[in-house]
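Before we start, here is the structure in question, set down as structure tokens.
Only a single protein chain was left out; the remaining protein chains are all shown in position.
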């Protein structure tokens, strides 16, 4: 299951440990009870979520493979409960098409000073898009030149438009920590780019843990579509 | 796969995410390389272990179900990188046979003041075993009496020989954290009881991650048998 | 600052890193702003709490020294974000008065199957208290006898009423994790004994982080007295 994100990125589910029932069964170890059917299982899930019994949700682990630009990755990696393995740009060269090009420009939000809203007029957008392409090309050329001179990749990348550089990473994360990620990164206050990734993760989450997803969406007021 | 431990306990592997190759492949995301056969894969694993590249080992997650006495559980739960769900003795009654009875008595080690060594003579052992059985029976009787009077389980358990009480728990842990557990709990300085559990976990670990286990055993001087 | 808890326990603040302002100032690094007075600082604190900006609250670290019975410690240690050093009962003997004696008996709650409510009648209470004292004395005597025979402390403790054994521990925890502890352990669903400790911790928290405490209490509906 692989979902395209932005112009060149994607989110792919590589592996999964457990399902909705694994959560229910982990919780049941508290009282050594057995399942009494789907309706009761779902009711228990809801109880767990509402009463902050978080550990059963840790019993499901997702392993994703993701390709994302640095501007997204640097926000993603702030989520500490989880495991990351990331493509090393000290080891691998950045290819010319490893750069994120937005398909539009968002205006600074003057109320939420961290955010954006509305879009730039068409004329300015065309202008900026052209400039970005030119800057990308020029940066990439100088990066290549530095490499050709023998400069280390770890240092030559100073020439690059770093926030735009795509890399691939693997992310293993339990469902509890994943819901925390979704709650923060599906939020309107999150940067638009990472929200697109969170949306892809959410699509996978809903498919794999439908009962948990339903409760989560209801409680955290996450739009179902 | 379920292994008996002590008089009434066990360790059972419930589920597993990944294998040796999952570790190798996670590491390879660093340079986007592909496998070049088992020999190279094992060499890479060794390199990762020796150079403290710990995160790829986090990509494998074991989920165990364990039955262990409190004296073991309280040491186990000190390992913070991992997830626990535990039978609640506020919720479930302790049954008469939910108590750990050792099959021998170890003497206080006077050098390692936390440890034990050698065993008690047969006569004293018989005596103590009889006393322990008597104490267990008496404690259990008073516990039952308190319950019969309506006292809450959470409080009635004060009557019990608490360190001996068996409970069941689920433990999800990644391979990196698991190796840390094994390193500390297979060690001669660990209490004999938890060492028996660590031995069972080690048996499962070796079967499921044979390449990693081999390197780990060699580097940490863990006895293979 | 040391607060007595239960019959023989206590909570003592040993050391503290930071204060309310340290939280505000950590948050301000986001936009490199400077304080604009107490009113604005408190408003910012509230904003952080309401919008789940948790990391600034991690910049304050409390170090407590606590004496608590096992039944409390085993619940406490489940809070993984924090550091514990605990008195070792493999190393130190349990003294005769290292046991928790409740000053009353709570009845099993039949609705909340993990909880208790109301108290046992006076007559049964007196009876049980006498039995508990007798059991404690007998267990302690057998524990001493085992030690006298040379049995290792780590094993001799099987004779003890383990859930009642007091031990001392040190706990370092940041304010974010501490609030999580308080939210769960001040709750009516938490066992009465650990609630007494949470209350003592809460008293210290309120004195040291008064602004944060006020917001926390309001948002989580924690009783101020």
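As written, the chain order gives the labels A, B and C, with residue 1 at the start of each chain.
Simple rule for what comes next: contacts are C-beta pairs under 8 Å (C-beta built on N, C-alpha and C of every residue); 3 or more make two chains touch, one makes a residue touch a chain.
What you are looking at is a predicted structure, and each value in this text was computed from that prediction instead of being measured.
Among C:3, C:86 or C:107, only C:86 touches the chain that is left out of the view. Remark: the omitted chain is touched by one listed residue; of A:49, A:62 or A:100 this is A:100. In the full complex, chain A touches the omitted chain through residues 70-71, 74, 77-78, 80-81, 84, 88, 90-91, 100, 102, 105-109, 113-116, 120, 124, 128, 131-132, 135, 138-139, 142, 145-147, 149-155, 157-165, 191-192. The missing chain lies against chain B, touching residues 31, 51-52, 113, 183-184, 189. Annotation for chain C: contacts to the undisplayed chain at residues 15-18, 22, 26-27, 29-32, 55-56, 58-59, 61, 63, 65, 83-88, 91-92, 168-170, 172, 174.
FYI, only the chains that are shown with their structure count from here on.
One inter-chain figure worth recording: chain A and chain C are separated by 36 Å, centre to centre, where each centre is the mean of the chain's CA atoms. Inter-chain centre distance (chain B to chain C, centres taken as mean C-alpha positions): 26 Å. For chain C, the set of residues touching two or more other chains reads 113.
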